[in-house]
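The block that comes next holds subunit A.
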Amino acid sequence: MKVTRRQFLKVTGVTAATLAVTDLGFDLTATAKKLKSVRIKNIKPVPTICPYCGAGCGLVVYTKKDVPANEPQILSVHGDPDHPINRGAACSKGAALMNIREIYDPKTGKQQINPKRAKKPLYRAPYSDKWEEKDWDWMLDTIAQRVKETRDKYIIHKENGVIVNRLDKIASLGGAALDNEEVNLIVKMNRALGMTYVEHQARI
Partner candidate 1 sequence: MQLLTEYREDVERVERFNFVSRLTHWGHTVTFLLCLLTGLILFLDGVDWLAAIFGGYNSAGLIHRISAVFMTLFIIIFIIFDFKGIKAWIKDILSFGKNDIIFILKFPLEFLGFEVKMPPQTRFNGGEKGNSILTPTCVILLVLSGYIMWFPAAFPPGLVRVAYPVHDIAMILSTFMVCMHGYLGSFHPGSGESFWGMWKGTVRADWAKHHHPIWYEETYGEKKAE
Partner candidate 2 sequence: MANLTNLYDVSKCTACRACQVACKNWNQLPAAIEPFKGNYQTHEDTNGDTYTIVRFIEHEDPVGGVTWNFLKYQCMHCSDPACMKVCPRGAYSKTEWGATIHDPDKCIGCQYCTYACPFGIPKYREREDKVAKCTLCADRVEEGMQPACAATCPTGALKFGDRYELLQYAEERVNFLRANGYPNATIYGKLELGGLNKIYILTDTPDKFGLPVDPKIPGQIPFWQDIVQPYFGWLIPLALAGSAVSFVTTRLLANKHKENKKGGHE
């Protein structure tokens, strides 16, 4: 096989890659050595944006199809070669994206769901020293109930003749890693409830 200048440039990532992530323009399949065939071959990656710093690098996730939700699905995560900011690159955190969901067990080398991931809603009763598993309905209903109790008790509707609708007794913290659509709704909920202590990571 002869690598032409143009192909070389493609390999070294000088030219912007096209949407076909695996197509770098040369053919090495003729080589005699038998290797495991590439596991991401013929799989269309899903683009996402790195969840860490504010650079907004693109990442692509290759997943196995038709695998149950609670089993390992990810084949590999790469920097998005089409993304203008990172051009296929990813730093250590971005390159490790898969670990958020799945890890390789150091004893067996087997791929598994990251055991640290929270899988069920948990409840800690006052003065208890352990979590209890609860279902989503119970959790959401109870939280809504707590919100109503606290709000009904402490909401200030009028102060010195001015309608203030102020609730200083419930606070909201965080959200810098959430999507715009999500923070939109969180802010909307917070302000509709009358919350004033609304803060997040931009302050710290």
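Candidate entries met the following condition: all candidates are chains of the complex that A comes from, given by their letters.
Convention: a residue touches a chain if its C-beta (ideal position, glycine included) is under 8 Å from a C-beta of that chain, and two chains touch if they have at least 3 such contacts; residues count from 1.
Note that the coordinates shown come from a computational prediction; the quantities given were computed from them, not determined experimentally.
Asks: Could you check which of 1 or 2 is in contact with subunit A in this complex?
Replies: The single touching candidate among 1 or 2 is 2.
Asks: Name, in rising order, each residue of subunit A that touches candidate 2 in their complex.
Replies: Residues in contact with candidate 2: 1-3, 5, 8, 11-13, 22-29, 31-33, 35-38, 41, 76-79, 81, 86, 88-92, 94-96, 98, 103-109, 111.
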